[in-house]
Every structure is written in structure tokens, then in C-alpha cells.
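Notes for the one structure printed next.
This view holds just a subset of the chains, kept in their places.
As written, the chain order gives the labels A and B, with residue 1 at the start of each chain.
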Amino acid sequence: MQTGRSAESEPGPVRSEPKIVDPERLVFFSDAVVAIAITLLALELPVPAGHTNAELWRDLGRNVNEYVAFLISFAVIGGHWFVHHRTFGHVARLSGRLVRWNMLWLLMIVLTPFVTRVIVGDGAFAARFTLYAAIQALASVAFLLAVHEMDRHGLTRAGTPRSLFGNSYRILSVAAGAFAVSIPLAFVTHWAYACWAAIPFVTRVQRLAAAAQRRPRRAAV
Amino acid sequence: MQTGRSAESEPGPVRSEPKIVDPERLVFFSDAVVAIAITLLALELPVPAGHTNAELWRDLGRNVNEYVAFLISFAVIGGHWFVHHRTFGHVARLSGRLVRWNMLWLLMIVLTPFVTRVIVGDGAFAARFTLYAAIQALASVAFLLAVHEMDRHGLTRAGTPRSLFGNSYRILSVAAGAFAVSIPLAFVTHWAYACWAAIPFVTRVQRLAAAAQRRPRRAAV
């Protein structure tokens, strides 16, 4: 979309290298994929059965695992999307490699409704948990590599705050680490889930710490 | 999307605080989720069976509940979307809390096709009705909180008419109230549905009353 207007306002074709893909269109495409994946999560929810109110509430309770898994996946995809938004809003141009890391990230997003169906199955807890956590860890790593690519090749707009990269590296490392660490734990205990719950807490603490550090500097400016 | 252009036209990075998420992209993402949820509603419609025309019409009649529930959910999601549009078109910037209320609202939208499947089941009327109405009441409350956040922290553009907030508060309170009130009623009578039907009537009457109030004031200006 930007292309059209910027081309009109620009005096001539100043960019020497052919543009690979418009950042906006990649963002748009990614948003659509994420939106579909997050909506499809609810497609598989078990419809409670029961002919009396009491029976229906009981059946709802029986499938509580499925409902909790749905909420977790909703939060996980929502979290991935939030980080994507935060960083891609600053991207000015794309490299082929950035597009590829983004596609790998999308692959993991697309697989999330599938691993959600896997994790709610009966038995084989550790194996199911591993599949789910591995996909999420890979999503975080793929996006970490995307952010690294933006950072290293200066693909963001002038004026992008340095803290953006720092924040993104921090959040994504915490997420990737927590998902990875939870895998061996799952072979020992069902409490491996607690690792995931730590992600928002740790990132929030880190953010507050970073904000505390930044504030004096700003005041100095 | 706006970011790109405004950043180019702006002389420098005037915004001191890092932007959380572009309002346009949040709107876009929300629209995509709503569009998918509203389209998925039809995916579950029972295909009428029958080898003669008469049999097919009869079978269509037998599933009339499902078709009516589909139409209600289509109208409900359409209504939620309409209020979202009306308000978010005026949002200039986002706060973290606004994004979170919006995600909670989206969660309820995503659950609407699921509770539509629940409500058309046989028996346990009050329990099924409660699940459906609770999700819709929560959607209204989540969005009420989103509008409150816009209002309190001045996240809308300069020149946004005050009436926007008034209208939104009114419509959303009526909707949340009607869905909430219908829940205890459902344990007494199937006519609890009538509460929902009141929503468009009440909001329209309120709107006309508000317009009547506003007109003299405008004339004075």
C-alpha cells in the first residue's frame, strides 16, 4: 500500500536494489494467518452434552482440560502476535532472510491449533507436552532470528528506539527458554506448565527493571 | 500502516514513549478475527436430508432451531463488530490495557461459534442459555472497559465527538444488562430470548431520545 503513494511522491526510482516484498503486505499476510489460527482454536472445543442442567455442567467440568488448553493457546498466539506487532511496526524494508524467518514463525503459528489438539489427548503426557512446547520454543527462536536480522541489517526505520531490540530479545529469549526448559520437566511432573506461566511474570519484571534503568538516562537527556 | 508514512513525513522521532502497537493493525487483526468467526458460524449448519422435496422441507423445519441460532449469532457478532468499528475509528493511539481489553473482547467473539453449537443442543435449556448469554455479556463488558480506557486516557483523536463515548456506554450497558438479566430468566422460561430482542429496540429509543436532546444544543451553537 505504501508503495503506491511513496512511488507517487518520490521523484524517481531511487532504490537501486529491487524491493523483495512490501513490509506492510507481509505484516498483513501474517496478521491474517494469526487471526485464522487463533479463531480455529475454538473450532475443536468439545460441545458439552447433557439433558439436564446438572448433567451439562458436569460434562463441561469433565472437558475442563480442553477449555484450559484453548485459553492457553489463545494467550500464547496472542502473545506471539503482540511481539510481532511491536517489532514489525518499525520495519522499513525486508530482506529475503527476514521473510523466511517470518514464514518459519508463521509455520509454528499454523501448527499451534494442531498441537493444541495433541496436548489435550489422554495419556502420553510428556510426549504431547513436548510437541506443544517444542513448537512454541521454535516460534520464539524463529522470531528471535527475525529480530536479529532486522537489527543486524538495519531494516528498521530511522528513529527506532534501541530499546525495541533489547526488549524483543529479552521477551523472546525468556519465552524460548521457558518452553525449552519445560520439556525435560514434563517427563518428571505435570507441573511443567508452571514454566510457561512464568513467562509473563519474568518479562514484566524485566520490563520494569529496564524502565527503571532507562528513566534516569531520559531525565539526563 | 500509518506509521510508515507518518514517520517519513515527520521531521524526527517526536514521540518519546515507544508506541505499543499501531491502532490500525489492531483494528485490522480484530476485523480478521471477527470475519472468520462470523463465517465459521455457517460451517456447522445441519445439511437437510430427504429424497423427495417434501422430505427435505420437513427436515429443514426440524432443524429450525439451528438456523435461528445461526441468524441470532450472525446478528450478535455483527452488532459487536459495528460498535467496535464506531469507536475504534476514532482511536489515535493504544495503551497496553486497551490492547488487553480488546483481546478479551476477541476471545468472546472467538467463543461465539462454540456457544452457538452449545445452545442448539437438546435439553438443559437454562445451562446452555447461560453459557451463551454469559459470553455475550462478557464481550459487552470487555468492550465497555475498552471504551472506558479510551475515554479516561484520551486515546482518541482530537475532535472526536463526546457523544461517541456516551452512545457507546449506553449501547454496551444495555447489551451487557440484557444478556445478564436473561440468564436468571432462562431458569424460569424459554422467553428469556425476548431480553435479547429488546437490545436493538432499547438502544434505538435511547438514540432517538439522545438525538432529540442534542438537536437544540447544536442549533444553539
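By definition in this document, a contact is a pair of C-beta atoms (placed from the backbone, for glycine too) under 8 Å apart; a residue touches a chain by one contact, two chains touch by 3 or more.
Everything numeric here is computed off the predicted structure, so don't read it as measured data.
Chemist: Report the copy count for the entire assembly; 2 chains are displayed in place.
Modeler: For the whole complex in this structure, the answer is 4 copies.
The rule is short, and it goes like this: only the chains that are shown with their structure count from here on.
Chemist: Just how much do you need to spin chain A so its Cα atoms sit on those of chain B, in degrees to the nearest 5?
Modeler: My answer is 90 degrees for the C-alpha fit.
Chemist: Let me have the rounded angstrom distance from the C-alpha centre of chain A over to the C-alpha centre of chain B, please.
Modeler: Taking the average C-alpha coordinate of chain A and of chain B, the gap between them is 25 Å.
Chemist: In the complex, go through chain A and note every residue touching chain B.
Modeler: 1-2, 5-6, 23-24, 27-28, 31-32, 34-36, 38-43, 45, 47-53, 55-57, 60, 71, 74, 78, 81-82, 85-86, 89-90, 92, 157-159, 161, 163-164, 218
Chemist: What residues of chain B sit close enough to touch chain A in their complex?
Modeler: Those residues of chain B that touch chain A are 1, 3-5, 7-8, 12-13, 16, 18-22, 25-26, 28-29, 32-33, 36-37, 40, 43, 99, 103, 106-107, 110-111, 113-114, 117-118, 121-128, 131.
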